[in-house]
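Submitted below is the structure of interest, expressed as structure tokens.
Of the protein chains in this complex, one is absent; all others appear in place.
For subunit A:
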Amino acid sequence: MPLLPFSHIIRHPTKDIVVLSFGEHLQAVETKNGVIVASTIELEERESNGLEVQPITNTPDAAQENKARVQVLAFSPDGAFLATAADDKIMKIWDTESWKCLGTRTLVRRSNALEFNKDGSHVVTADKFGDVYNMIRDLPDSVAPTKAAETTEDGDEDEDEGEQPILGHVSMATDLALSKDNKYIITSDRDEHIRVSQYPKGHNIETYCLGHTSFVTTIRVLPGESQKYLLSGAGDATIRVWEFLKGLEVQTFNIREALGMPPSEPDAEEDVTVFSFAICEKKNHIAVVIEKESRLLILQWNEDAAKVELHKIIELGGKPLSAEYDRSGNLWTSVVPEEGKTDIVTVYDNEYTQQDDLAKYVNTFGSKAVEVIPDLFNTEELRKHTTDWRELKRAREEKEAARLAGDPDAPLSKKKRKNKNSRKIPEPPAQASASTSSEGGWSMKKEKEYRRHVTQLEYFDILGLILISGRDELTDESFLILGRCVDGVDTGLLLVAELHSDNGCGNESVGDKGQLE
């Protein structure tokens, strides 16, 4: 059985240690010899390691046991603490000496980025709803979760309870970076924005760094004397260098060009996507992890020229998940191994020569065996599927024409499709019709018409703009597309029902007509 690959690798700022996360687990590895020094799992062959493995111990509270996948990790600048946040919204602070969990707290929403401030007294998180919180690090185990303010439906005055964000994007926040002097906080989002605000007074927005044409995935302040440059990666096949306080783009690095790929198709929905950066301050090297691309880019950062240049391309043994330079400049990479390969970690020395010795322990017993490797690439939620309905209509018509021409691969008959679809699109509650029939131009008859359209459309499940009987991750709301007109005057009009998680089935806001075109 394959080993579960490591989603994240992060270096300890003051010791020769890297921490690797896989699923809900953490593993601390000595970077001088590759020995596993601490782990949240019971290692079968502790002895073969050559050293005793210290258990990384969770809080005694069983309910708080590590269950969900670790999403983000960060060390405090002095290395004394490690903060982790998982898919279950639980943030933990670990003591990196004793490897004990010091405290947990439940965040309002899933954290997408986490960083300590420079004195380690606060942890800053940016969440999937775009809010950024500046939280005191030291917290008793049983701090009332900030979630309380969200879930109370009755009382009127509880909105101000709990932690208030220092800033917020009306979009999913994807990453954050604090300037070295901690005067500024830089945050990125799914709607192509990079925002520079004062820290901790986040209400003072200094500027925006605008230029990316797709979601921004990762931002890092570049090393050097000036501390004025920011590096950003996105889903638009570019890496950009900014003079961030001026909002000034100083370089666009084209990844397709660097990898010898043809330019992207115009109107392509997906492009080459930067996953993350690893930065080696010693060499001013940047390792660029690109989503599902087995080649790792190594860039040279030249501060005087305010420019990154291609230094080297490393061919990895699989699709990369994470990369990190350790304190001596060795590069640790983690991959989902390609067919026929098993190594989940490969280490390269300062000359980028493979160092098999350092990775041997983690590759033999550093992770746990799984039947199937799950999808560990999580950029899908960042993509916007804005397929034009006209395209879809054309595709449908072509398919229909092919069917009529006797093509054996043609879609099923309308009746069968209808049945198939009706499983996915349940009948709307009765109130839906009532509440939508009142407003100008919108009638029961029309709604019926629209609904008929939807149930007859074979492509409805790839509309993508609004999830179909699915959940909008961003708003925590479920949507149900009830109908859509593809011909006539009202083309593109959507009737969308919002299904509420609290009452199961939308009985109030059903009939929210979103506008597509």
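The rule we apply is simple: a contact is a pair of C-beta atoms (placed from the backbone, for glycine too) under 8 Å apart; a residue touches a chain by one contact, two chains touch by 3 or more; residues count from 1.
Simple rule for what comes next: contacts and distances are computed from a predicted model.
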| item | value |
| --- | --- |
| Listed names "ER membrane protein complex subunit 4", "LTO1 maturation factor of ABCE1", "tRNA (guanine-N(7)-)-methyltransferase" or "Ubiquitin-conjugating enzyme E2 G2", with the criterion being the UniProt name of the chain not displayed | "tRNA (guanine-N(7)-)-methyltransferase" |
| Omitted-chain contact residue, chosen from A:L107, A:V124 or A:L167 | A:L167 |
| Hidden-chain contact residue, picked from the options A:S121, A:N204 or A:N302 | A:N204 |
| Touch criterion as defined above, residue of A:E115, A:E163, A:E192 or A:E291 at the omitted chain | A:E192 |
| Contact footprint on subunit A, counting only the chain that is left out | 129-131, 150, 152-153, 156, 159, 164-165, 167-171, 191-193, 195, 197-198, 201-205, 207-208, 210-213, 384-386, 388, 439-442, 465-466, 472, 474-475, 496, 498, 500, 502, 508-509, 511-517 |
